[in-house]
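The complex is shown incomplete by one protein chain, all other protein chains being positioned as in the whole.
This part shows chain A:
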Amino acid sequence: MKILTCPVNGPRNITEFQYLGPVRGADAENPDQLIESLFYAENPLGILKEWWRHTPSNTILIAERHTVTDQIIATYLPNRKPA
């Protein structure tokens, strides 16, 4: 089983989490970036910063994960990236 570490609840089975997609560079509020933010999401072969939710506790978190090795490098609460 794959384990993701929730910053509040600790290591949990990944089936307890919902994937909410990449943290977007484009800003949906900015008309010039609307189309990019709707349709052109980040798709690197490498480290991707992404939104997840720990469903039972409704904790929204950010994970940094490698999209080729599937290795999870860090997880933290939004705006609280550890130094």
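Here is the rule we use: a contact is a pair of C-beta atoms (placed from the backbone, for glycine too) under 8 Å apart; a residue touches a chain by one contact, two chains touch by 3 or more; residues count from 1.
Note that in this section contacts and distances are computed from a predicted model.
Novice: Looking only at the UniProt record of the hidden chain, which name from "Transketolase 2", "FAD-dependent oxidoreductase", "ABC transporter ATP-binding protein" or "DNA metabolism protein" is the right one?
Specialist: "FAD-dependent oxidoreductase"
Novice: Which is it among A:Thr15, A:Asn30 or A:Ser57 that touches the chain not included here?
Specialist: A:Thr15
Novice: Which parts of chain A are in contact with the chain that was left out?
Specialist: Against the left-out chain, chain A lists 1-2, 14-15, 19, 21-22, 35, 38-41, 43, 45, 48, 50, 67-70.
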